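Note that this complex is displayed minus one protein chain, with the remaining chains in position.
Take a look at chain A:
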């Protein structure tokens, strides 16, 4: 006799509920309070933790760049240059170090950073001289002195 469908007294019951619960709780073990022990509270916290970590991975890049910029600004102010002047003049002198590298050099290689600051300062002065041109003043229109005779 072949039975085409299973009889009603045969049930499929969950046997590995423990391991399914442990899979979630293992990510919650270092949390504070009952959410490191109780499954219903833990699953909520673990979901929020995963979502926050996904979003934070994108924001970490922005945050680190801001940190590097702050450090470069502090180091260049020690050498008498402001950050926009420093970076723009370095780029104009074709030195393509990125901000992470310059921040690391400012921390661990102070002499190298001093030479980079001197390079930027010199390029800045050359830029000022180039902007002045001939050094002659243009003839003014409103500042022409009119003689009333």
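Here is the rule we go by: a contact is a pair of C-beta atoms (placed from the backbone, for glycine too) under 8 Å apart; a residue touches a chain by one contact, two chains touch by 3 or more; residues count from 1.
Please note the rule applied: contacts and distances are computed from a predicted model.
UniProt lists the omitted chain of the complex under the protein name "Large ribosomal subunit protein bL21m" (options: "Ribosome biogenesis protein RLP24", "Large ribosomal subunit protein bL21m", "RMC1 protein" or "Major facilitator superfamily (MFS) profile domain-containing protein").
Only one of the listed residues, A:11, A:30, A:111 or A:147, touches the absent chain: A:111. Across A:15, A:40 or A:54, the residue that sits in touch with the chain not pictured is A:54. Chain A residues in contact with the hidden partner, per the touch definition given at the top, are 47-48, 50-51, 53-54, 57, 93-98, 100-101, 104-105, 108-109, 111-112, 115-116, 119, 125-126, 128-129, 131-132, 137, 139-140, 143-144.
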